[in-house]
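The other protein chains are all here in position, but one chain of the complex has been omitted.
And now, chain A:
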């Protein structure tokens, strides 16, 4: 009896899984296996592809620019993700504590950047950073400061590109944080208040620990999304000045566009996949995920 029921359940479950399994196979597994295969070839669209073993990987790994681009991707992520998380955590708290009417207006307002495409945002920020006519240099001019070459200076280019990334990611992160805040039962705070805990203690001992899973989720998605960012630098700087904004994906993209053979870009993509996987694994290990005490 038990056995039969069990099997029926299984069949149902597999049937339900089938569509997504099929889609994953077509769009993820097969392309992935195929790209592994192609990465060992000098892949040309017009001539016979030739087997070259690990040569593509060797070329990528010995290319200084690739190593540098991974480092730039990390730096970029370390600028964007903490900034976004802290800002949106503070902002979510503000939204939670203002009235529902005002709250829903603010929620809509901060969500707008999320639906703007990265390309459009880049173009807007290119105008802002314009050397002679841009808003940023106009504001500097009000204080009598010389115009700054925001996107052409090696030192300021990457932070200048990080700013629109924060702006783009801020809205959705705040809303997810807000959902997390609403998920914490009010009774915890009431109990803490009875015990005489202040706002800071409540934040430190209740809010932050209970937000752990939210933060973990945002960290992992934020890390992967930002380290694979490329359209901001593609549009705003083209990867320059002197490769200072060439993120790993832009490196791959440039090779895809310029190289005669495609194997190099595929090898680089697979290596980036390894880097991303390693980083996500480290985050999971450090912020050991566990179920919240209360559902």
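The rule is simple: a contact is a pair of C-beta atoms (placed from the backbone, for glycine too) under 8 Å apart; a residue touches a chain by one contact, two chains touch by 3 or more; residues count from 1.
The rule is simple: contacts and distances are computed from a predicted model.
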Tell me the UniProt protein name of the chain this structure doesn't show, selecting from "Proteasome lid subunit RPN8/RPN11", "Sugar ABC transporter substrate-binding protein", "Thiolase C-terminal domain-containing protein" or "Alpha-D-ribose 1-methylphosphonate 5-phosphate C-P lyase".
"Sugar ABC transporter substrate-binding protein"
Tell me which of A:106, A:152, A:176 or A:206 is the one touching the absent chain.
A:152
Touching the missing chain, which residues of chain A?
3, 6-7, 10-11, 14, 17-18, 21-22, 25-26, 29-30, 44-47, 59, 62, 129-132, 147-154, 238-243, 253, 256-258, 260, 262
